[in-house]
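Left out: one protein chain. Kept in place: all the others.
Take a look at chain A:
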Amino acid sequence: MSPGVEYYCPCQASTPHPPQPNLASSSYSFHALHNLYFCEECDAIRCNHCVMVEVSGYYCPNCLFEVPSASVRAEKTRYQSCARNCFMCPSCSNTLTVVPSDPPDNGDERIPPTINAAGEPPFFLYCNHCRWDSAEVGITFEKPTGLAAQLQKFEDSAPESLEFERLKEHFEPYLRASPSTSGNGLHTHSPHMNPITAAASSALARDIPGVARYMPHALSRSRSGRDKNANRQEVPDYRARVEIGAITTGYALGGGAEPDVEFMRHLETVEEVATLDQRWGNSWVTSPRSIDLKPLRIPLHSKKSKRCPTCRHILIKPEQKAQSVRYKIKLVAANYLPAITVSLPHMQAALAMLRRSGRANAEPQDGTMLAGKTYPFHLSFQNPLYDPIQVRLHVQRAIPPTQPNAPETEKARRPPFAITLPTQAFPIAAFAEAWEYDDDEDMFGLEGEGEGEDEDFDAHGPKDSRGKSRTVGVLERRANVTMIGGEVMISKEARGDMKFNMLVSYTYRSDDPEPEEPSTPSRSQAQHKQPEMKTFSFYTVVDLGTIIVRDTSSVDLDS
């Protein structure tokens, strides 16, 4: 894995501190900056695990027709695909077009056939890419419009479809009786607040006497958020109209029985068998033969808005129109938090040297470092705010990975590597549109009024005042980007990934001073006289790459 920085959303944990990055489960709490939102109301980072998702509209991705939410919901599962003329090629998944038949061939190349402008029936679906057509599987249409409705007649008579209808009828009274939360189209994924999650977990803990019994609860879980223990006995057992075995093993292909074996025995080319990709999207049992593939309906897509789980303010909301790719509201974290990127100068130097020597294919593995050595690394911070900020970094102490079989020696308990970062706060200039820069002076003249704290902060890069080498400290300041240097010292015994958690605190000028909210622990008024300065802190995980043990790497070099 290449070096990178991810941001922490505390919603999965009970403490504001992130889990150790070497735990496999920690990756669930860290996200790329572009996947995160920021609630101005709560002053908090929100991720896709904790936001509340609301569907604000359905549309067909092919014809961009907007389908009213009410009709999508009313039809439950059936018409959640485009009900117009949109179909996908079962062979290559391109979209299909409706074409008329050829005029009767007069058999003479010299006399061009007269082609009727309105088109010759019957019409069929045709793939421009692989030239599959629906007449191959016996599907033709009298009119070139309303194909979905014309196909519906075929589909409705399938035994599986009839069975499904009956199943829905069976549960209908039960569903109607339950107070539905799906009515307002609200789905939540948050562990803090969700009765659905609670119901699901208790359902999982329960004994499952049989599939027939399990089904009603499976349905109720997705449809309603109520306590399902209450009405558990009300739903009578469902008796299938057709035994599942009768559909598949009796006469049809695809049931895995005799006809399938027979088909496989007489294969001549692999192409005769439909690939898994081609059969994947089908709801019912499908034939394994590629010549039996039917046109696929195009499922509707939805536009979703996301809300803050705590204050319910909207974090992101797309424009209603299917054609539009813009947003009405967009509170993304990238507009609030500095964007951090990490780079390893020694890696870049090595790559450059390899390229110069013409051995570009002999690139070393990305981000590999040898145990027992010290490497510099660069972190660059980009300020998205229109005001300059002060940033302070703090490394969370790393705990070595505990190996169950390893003896608990003093050595093993030592952290596998040590990180050195500048301890003082450093400034990042304000974001400005390109035309706002008159001359270079402007970019650097912004600091000086904000850093009220006692820090002997040094705006002009690293100095040897504390005897530190030049690799640690502020290395470069350009426009709204500040690059700082850090150093990692890897112990001889170190193994695995070099990841560490880093707390980033930045102080900025607040536009509208609010009363301090005790419920948000990560935020506090800056402790100095000017009340409009605020500090926001967030955790990140910095991944510097994988540690390589020296002797194995020398083997790599020999080979």
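Quick note on the criterion: contacts are C-beta pairs under 8 Å (C-beta built on N, C-alpha and C of every residue); 3 or more make two chains touch, one makes a residue touch a chain; residues count from 1.
We take it that contacts and distances are computed from a predicted model.
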"Dynactin subunit 6", "Cytoplasmic tRNA 2-thiolation protein 2", "HemK methyltransferase family member 2-like protein" or "GTPase-activating protein GYP5" - which is the UniProt name of the missing chain: "Dynactin subunit 6"
Residue in contact with the excluded chain [from A:Arg131, A:His346 or A:Arg397]: A:Arg131
From A:Ser101, A:Gln152 or A:Ser491, residue that would touch the chain that is not displayed: A:Ser101
Touch list for chain A against the chain that is not drawn: 91-92, 99-103, 105, 112-113, 115, 124, 126, 129-133, 135-136, 271
